[in-house]
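All protein chains of the complex are present and in place, except for one that has been dropped.
Each chain gets a letter, A and B, in the order it is written, and its residues are counted from 1.
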Amino acid sequence: MSKAISRRDFLKVTGAVGAAGLLAACGGSSNSTAASSTASSAAAAESVAGLSTDPVTLTMSWWGGESRHNAYQDAIKAFSAEHSNITVNPTFAAWSGWEDTMSTKFAGGVAEDVCQINWNWLYNYSGNGQTFIDLNSVTDYLDLTQWDDAKLGACNVANAQQCVPISMTGRIFYWNMTTFNKAGITEVPKTLDDLMNAGKTFKEKLGDDYYPLHLGAYDRMILMVFYLESKYGKDWADPTTSTLNYTADEIAEGIDFIKSLVDGHVIMPLPTYYGANGDGATHQSNEWITGKIAGIFEWDSAASKYQDALDEDNKAGFTVGEEIKFGDYNGGFSKVSMGMAITKTCKNPAEAATLIEYLWNGDGAAIMGSECGVPASKAGLATAQAAGKINDLVAEANDKVMSFVSCQLDPLFESSDLKATGTGVYQEVFDTVDYDNASGADVVDTLLDGMSAVGYNV
Amino acid sequence: MKESKAPSLGRTPAQKFFDKWQGLFYLIPWIIGFVVFKAIPFGQSLYYSFTDMNFFNGIHEYGVMNYIEAFTDAKITKALITTFKYAFVTVPLKLIFALFIAYILNFKIACVNLFRTVYYIPSILGGSVAIAVLWKAVFRDDGLVNTIIRAVTFGNAQGPSWLSDPNYALWIICFLRIWQFGSAMVLFLAALKGVPADLYEAATIDGAGKWKQFFSITVPMITPIIFYNLVTQICQAFQEFNGPFIITNGGPRNSTTLISILVYNYAFKSNQMGMASALAWIMFVIVCILTIIAFTSQKKWVYYSDER
Partner (left out) sequence: MGMKASNAIATFFKYFVLILVGLIMIYPLLWMVSATFKDNSEIFAGIGLWIKNPTLEGYRNALNNFGGSINILQAMLNTYSYVLPKVICTVVSSCIAAYGFGRFDFPGRKILFSIMLATLFLPQVVLNVPQFLLYTKFGWVNSPFYLAIWVHCAFATETYFVYQLVQFMRNVPRDLDEAAAIDGCNSFQTLYKVIVPMLMPALVSCALFQFMWSCNDFMGPLLYVQTPAKYPMSLFVKLSMDGDTGFAWNRILALSLISILPQLIVFFCAQDQFVEGISAGAVKG
C-alpha cells in the first residue's frame, strides 16, 4: 500500500536521531545517548536574533477546560507585567475540533507563535522539522537543562528539539473503594490474583452488574502492552525504527490475557458497555458515577476528572491504586502528555522562548500548577510545589507511575488509524474478541495488518 | 423553458442582443463567487485525489491508487453500502413524514404557531451536545424506547440493544434525521400555501374527498418543492456526518461508519488528503448520477406553473 511506504520513508528520515534518547531498553534508565545528541544539535543550531526593546506581539494557543484557560491567562498577565514590551494574544478552545483547526493552520503556515501541542503532532505535522523550530537555537532564553535528557529526547524529532515537554504521563489504576468495601474487599488490588478474585467476589456478592474494572478498547490495548512488557521485559516496539518487538504468538497471548479478564468478570464486556453508553466516556457513564464500575486504568492526570464525576456516596472511596506487576519486569510506559513549541513562522523566537521559560521554568509555573499535569521541568515543579499549586491526587498518581514504569512508547502507537474510537484498529480487534468470542490467535492478524499499514515493521 | 415572446416584437438588434444575454448579467455575482470561492478548492481536491497528498510530507506518488483502494478496501466498500442504506431509509421517510405533518398543519388548526414551532425545535437543536446526550439516553438498553416497547407488550418483548447491536445502530441515526424534519416541513408549508384555494373549492363541489384532493390537487401542485426537497435531501444524506459523529462515532463495529466519517478521518486524523479527496469525489459522482436520474424523471412527474 502506497501510504504505508511513504510513512515508513518519513520515519527513516525523521527517526534516525528522532528518538535517540529512547534507545535505552525496557528496564534500563541510562540516557547517555540522548545527552550527546542534545549537545551536538545544540552546537549545530544557529542562534536567533536577540530580545527586542521595541513592542513585540506574540500569539499563543492551547486547548483545555475552563480552569486551564484561566490559569494560562493569569500567567500571561503576570508575564506581560514583567516584560512590558511583549503583548501576548492567546487563542484557546476545548479539545473537540481543536486538532483539526491546528492541523489546518500548520498546513497553511499560520499557526500561533507559541503552541501547546500533543506529542504525536511532532511526527504528524513536523516529521521533517518543517513546522516547529529547534529550541536549541534559543537556549539563551530557555533553560533546557531543567528537563531530563530522556524527556527532552522524546521531543527531539528530525534532529531538532522541537518542543519542551510540559508534563509526562502514564497509566495507573484508580479504584472506587466504596464499592470494593461493599464487596468485602478492603485493600486495593496489588496482583493479578487480587484482580481475578475481585472479579469473582463482585459477581457473587454484588451481582452481574458490578465490575471491579472497566477498560475501553484503547485502554485494553494499553493494558495488554503493559502486561506483555511486564512479562517479557522489552518495549512494545523500537521507538527509532518502529520495529515491533513481539511475535504474533506473544501478542495473541496478550489478547487472551485481556479475554481472561472479560471471562473472569473483571472487566465489563464491550457490548454491555456500548448498550448503555454508546461510545460515551467512562467518567460520564452512569455505571461509573454510581459505582457499578469500580475501577479504571487511566492517565495520571485524569484523577480529578474521574473523582469529580462520582456521586456523593462514592466520591470518598476514590483511591489511586498501585501499578500491578504481571511478570518478572515492571512494564508499562510513560510518555510526553503535551509539549510547548515555537512555530517556524514566529517572527520573535527570542521573546517566544522567554515566554516558555517564564511559564514552565519561571514564576509562571506557580500559576500554572498542575493545570497541564505535574510539570516536567525541575525548576517549574519546585516553583509550583512551593506555591502549593500541585493537585495532591495528580501528584500521587504521577509519583506512582513515574517510579514504576520502565518502557518507552513508540510514536506510531498513538496513530489515529489505530486508536480512533469507533473506526480504529484497536477497537476492531477487541470488539471482535467480545462480540464473536474470538481468541487472540483469531484476531492477531487484524492487529498486525493494521499496524503495518501505519508504518510498523512487523 | 421558453423565453417570453411578447416584448421582443419590433426591437432593435442591440435590444435583442441585450434581451438574449441579460440573464447572464444577473449571474455575475454568482460567477465571481464560483470562480473565487469554489472552483479553486474544487480543482485542488480533484488534483489531490490522484496523489498521495499529505500537507506535511507533500506528494510522492501520482495515479489512481486511491480510487483502486477505495473499491478494494473492505472498510471503505462497507461504508459506501452503509451510506446507501442510510440514504434510502432516511430520505423517503423524512419527506413523507414532513409532507404529512405540513398537510395537517395547513388546515385551520388552533394554536398553529405553537405546533409549527414545536415541530421545528428538533431542527434547531441540530447536532448539539444536548442531542448527543439525549439520544443515547433514549436508545440505551433500559432507555425510553425499550421501556415503551416493554410497556406496550406488557413485558413480553424486550427491545433490541440499539447502541451495541450492529444490526440496529444505523437506525438510531436514521431516526435522528427523520425526527429533524423541520426544514423540509417548512418548505412544504410554504409550497402548500401557494396552492390556489379555488382549486380545492372546485374539487369540493365536485364531491372529491380530502384524500382524493390531496393526491389529485395538492401533490401535483407542489411537485417542484417535493423535487427540490428530494434532491437536497439525497445530497445531505450522502454527506451525513454529524449524526454518527456525535452519537456513535462510527461504531459499533463500523455499522454507522458513513463515507463522510471516513473522509473526515482521512483528512484530519491521518492527514491523507489524497484519499479523503478521492472518497469525496466518489461521493460526488454518486450524488451526480442520482441527481441526473432525478432530473430526467422530473419531466414525468414534476409540474411547473411557468411552463406552457
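To be clear about the criterion, contacts are C-beta pairs under 8 Å (C-beta built on N, C-alpha and C of every residue); 3 or more make two chains touch, one makes a residue touch a chain.
Note that this is a predicted model, so its numbers are computed, not measured.
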Inquiry  = Looking at the full complex, which residue from A:T104, A:T139, A:N197 or A:S452 touches the chain that isn't shown here?
reply    = A:T104
Message = Take the complete complex as the reference. Which residues in chain B touch the chain that isn't displayed?
response = 1-4, 6-7, 20-27, 29-34, 36-38, 40-42, 44-45, 48, 55, 101, 104-105, 107, 109, 113, 115-131, 133-134, 137-138, 143-144, 179, 183, 186-187, 189-191, 193-194, 196-198, 210, 224-225, 227-228, 231-232, 235, 238-239, 241, 260, 263-264, 267-268, 273, 276-277, 280-281, 283-284, 287-288, 291, 304-306, 308
Query = Which parts of chain A are in contact with the chain that was left out?
reply = 59, 61, 63-70, 72-74, 89-98, 100-101, 104-105, 107-108, 110, 112, 284-286, 289-290, 301-302, 304-305, 308-311, 373, 391
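To be clear about the criterion, only the chains that are shown with their structure count from here on.
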Separation of mean Cα positions, chain B and chain A [Å, integer] = 40
Key: Sites on chain A touched by chain B in the complex   = 1-3, 6, 9-10, 99-100, 103, 106-107, 124-128, 130-131, 270-280, 415-417, 420-423, 427-428, 431, 435, 454
Key: Residues on chain B engaged by chain A in the complex (per definition of touch)   = 52, 54-57, 60-61, 65, 69, 75, 136, 139-142, 161-166, 247-254, 257, 261-262, 265, 268-272, 275
